[in-house]
Each structure stands twice: as C-alpha cells, then as structure tokens.
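A short worksheet on the structure shown next.
Every protein chain but one is kept in place in this view of the complex.
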C-alpha cells in the first residue's frame, strides 16, 4: 500500500522512465555523425579532409550533449526534493520529455546548416522552450501543487523557482535572439551556457548543505 | 525467497523492461524527422520552405508521442494495482509491447502519406489493437487471473475493466473508421483522443482517492 | 557492505544492464521496416502494393521479437535463481548479450532475402548460438560455480540444465539444418519454436510451484 498512502503516484518509475529517455536521447545524438563515404581508392589525406568537414556536426553534438546532461542533472535534483508526483506533474514531465526528445532534430539541423540563422534559431528556441517547461515543472511542484518535502525552507524554495525561470530560459533566449544579428556569436553563447552550469560556483552560506546541492 | 513466496513472478523487472521499451519507442519516433538536404548554396528562405514541408511528419510525431505517453501512464497504473505477475500476464505484456514497438512504422507512414486513407487507417488500426490488447491485459489481471491487490473494491475493478474496453479501443476504432470517409477528420480525431486522457476530469466521489488515481 | 559480503558481485545492476540491452534490441528491430517511397502521385492501390511487399520483413520482425522475448523471460528466470553473480558469469553474460545484440542483422537479412538458404541459415545459426551460450550460462551458474540459492532441489537444477541444452539449441539447430533442404520449411519451424515456449504446458507435479515457474 506504500505507493498510494499519500494519495499520489510513485515517483520511482517516473524517474526511471525519464532516465531512460534522457539516456537514449544523449546516445542517439552521435548517430548524426555519419562516416564519410569516399570514392575510389581512399587515402589518409582525403579521409582527413572529410573528417575535418564534419567538425561543425561534431561541435553541435558536444553542445547538445552538455545541454541534455544539464537538464538531466536538474531533473534529478528537482525529483529529489519531491515527496511524490501528482497527475499534473506527470503530464508536465511528459511535455518536458517531448521537447527533450525533439533535440536530435535541431542538433542535426545546426550541424548541417550552422551558417543559416534559421537553423541556429531553431536550436536555441528548442532549448529555451525546454528550459521554460522545466521551470514551469519546478514552479508547479514547489509553489502550486506543493508536493515537495516538508523540511525545505520557503526562502530556498522560492529562490530555486526564481532562478529556474531566470537562468535557463533567459540565457537560452538571449543566445537565440543573438542569432538574428550574429550567427557565430549565438553559437559561442550556446557553448558558454553549459559551462556556467558545470563550473563550480560559490553558493551563499545561508543555504544548508542540502539546499546548496539542489541548486 | 521473497520473489516466489506468492507462487508468482516478480513484477519489478517486468516493469523495468516495459519502461525501457516505452522510453526507447518514444525517443526513436523523432528519428523519422530527417534534416532536409538542400542543393547548392542554401539560404534561409529555402531552408524555411523545406522545414514547412516537414510539418505533417512533425504532427504525426507529436500525436504518437502523446499516445505512447498515455499507454505508459496506464501501464504504470495497472501494474501498481497488481500483487504479482503470472505467466499469462507476462506473455500478454509481450504481445502489448510488440504492438507498441510497431508504432514507429505507422507514425512514419502517416507522416509521409497523410493524405492516403490507407496510411491513416493503418495508424488508427495499430492504436486500436494496442488499446484492445491493453484492455485484455487489464481484464486478465483483474477478472480472470485475479492477481490484483486484495483491498480494492469489486465495483471499482469492474468499472476499470469496462472503461478500459470502452474508452481506448472504441475511440481509436471510431477515428480509424472515419478515415474511410474523411481523412482529415480522422486525423483531427486522433489528435483529440489524447487530450481527453490528459485533461483533468471530474471523477465521481464514491471512489476512494486511491481508486481515483488509478483510473 | 552488503554487496560484497558473499564475496561476489551484486546482481541487480547486471540485470538492469541486461534488461536495457534486451529492451533496446527488441525495439530497434522495427527500424528495419522502412516506409516505402512512392514516386509521383501516390494512390492507395500503389501504397497497398508497396506495403504487401514488406510482408516478409514484417514476419521476420515478429519472429525475432518473439525469440528475444523468450530469451528475456528465461534470463529473468535464471537470474531469479541466483544467489549472486561471479566474474565468470559476468563475462558469459556479456558474450550472451553480444550474440543477442547481433540479432537485428540476421533479422534484416532474413526480411530482405527470405528465399536465399544462406540468409535463413544465418538467422537460425544466430539463434542456435545464442541459446547454446544461454545453456552454458545456466550450466555454469548451477553446476560449475554453484551460485544458485540453497533451497533448490538438485533434481530440479539438473533437469533445468538438461532442458536448457536440449530444448533451445536443439530445436533452433534442427530448423537451421532444415534450411539447407527446404527454405520455407525452416521458416515455418522458426515460427513454431516460440509458440512451444509461450503456450502453457503441463509441468510434472513433483516440482514445487516455485520450481515450475522457473522452467
């Protein structure tokens, strides 16, 4: 009876399903990197040239990998804070996974057409939308449905929702809009955003260890 | 000895395996959305035109994603009600996964030939069959093999089997038959069916919270 | 310290990894079924003709799906009997997964060249080898490394090893050899073998319920 005791859904299987989707997306991305087909007798020089032409696809793959990793880490942290999952969060999670599972397409598009503003915009818009839906999930769980664990401070929770709306969607949107003016500048911004999340930061001391870990 | 104490199979690994299949299907669907190959110097206008031509494939992807999500949620809920899994349910589950794993094919078919009644019918027929096998699984577990947990009311269980046969298979069949008369009408119906399952409904008060969650 | 108390590896993560591989193989099989490309204005009749030509691929997909499902169920049952996993079984399991993950290739080969004896033989030989390695795993765990749970009767264990060597490898080998004489006959045998495993059988009464479930 454990599963329904709190009148809610069990979060373990939703995490497992989401992890499966994350793992598949992150691994499928490489399938876009196709081995070049050389005609006639292939020599090393020719092969080297063909591999160098793949560099934009390679870069687009690394960027997407980093972004999906960050989404996974944040998803993991949000679910760690939850007591249980209700129907609303279940469907928001499905919407989030829909956007995530779309990522292989803009990644391939950017790899193929990295000089076309449209391709650069589609890539950034997908990331903006995904991070917006993720912020929505956090808001829903923390402030609307109130399904987070009881011993978390209100200050911390409100701060985490605010950061979730400001950091991800805002930085991805800024980079996306940059693409309308300067395509290469936008790609550089895309590459910098994951670094911000990965590099260690000084978190203010007033948060407890536990809360610091969840940011 | 926990696993065999009740003379039955452990349901954890079957859920994990099914979740894996669900996660892979839902993520593979996007692979049908191939980046368009443009000839010569590509310009944004040309790329935009090529992307717009992908819209039917995009729609077919979103519909399939929503339907597989719903199957996953319902599978999750059914297994939550079970005490254990017997051999019959094990093989029914394999049959269900066979139909589910077929979905990428009709999805691609619909995306490619959304004006051909045959493609629209094959898509709907797959969903009808999958929801029928799922209703069969529920009937088998609840009324035939009686492997559900002991504290569920008979009224609730019978109702859930009845709904399972009526809602899913019936609505998918109706949409499929519509395709024989009006192709676009059928596609609109396909798009509406998931909404019915996702949007919140008023569940009658006589069911307990727990039972309400499982419907 | 639980994991190493018995001087052994934890079986949970090996099961999870194997389940992942099973789930991916079973779902990837459908990717061989490619939507036919029609030239010019496509009409339903033309599309129907193109779909009918896919029937051999469709049959080869269903057969492989059934065979992989049976391998999964048997793998699941064998691991249920184990106390823990040692290094030998770990690498045997990797060898088994290698053969399993090869299955998409002979499946595609059979779908494409179902009239060529060579394709039919390659398909059967893969299944013969996979079931032979699985029987080897069972023999290793039960009779060689003796890592099964303590309360299983020796009679039952020996019988399960004997059956494992005789049933799977023998029936797949017989079907494979038939292909050298009669190609269609071999395919019919391939289709019948899974049915033998799936349909309910009368298990002799002298086995306990638990042991019956594991056969």
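A, B and C are the chain letters, set down in written order, and residue numbers restart from 1 in every chain.
Please note the rule applied: a residue touches a chain if its C-beta (ideal position, glycine included) is under 8 Å from a C-beta of that chain, and two chains touch if they have at least 3 such contacts.
In this text, all values refer to a predicted model and were calculated from it rather than measured experimentally.
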Which of A:55, A:143, A:166 or A:198 contacts the chain that the document leaves out: A:198
Residues in chain A touching the chain absent from view: 15-16, 19-20, 22-24, 26-31, 33, 35, 37-38, 42-44, 47-48, 51, 62, 65-66, 69, 72-73, 76, 80, 149, 151, 198, 200, 209-210, 213
Footprint left on chain C by the chain that the document does not show: 1, 3-4, 7-10, 13-14, 16-17, 20-21, 23-25, 28, 31, 87-88, 90-91, 94, 97-98, 101-102, 104-105, 108-109, 112-113, 116-119, 122
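The rule is short, and it goes like this: only the chains that are shown with their structure count from here on.
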Degree value of the rotation bringing chain A onto chain B, based on Cα positions, nearest 5: 90
Length of the line joining the C-alpha centres of chain B and chain C, rounded to whole Å: 26
Touching two or more other chains - residues of chain B: 16, 20, 23-24, 28, 31
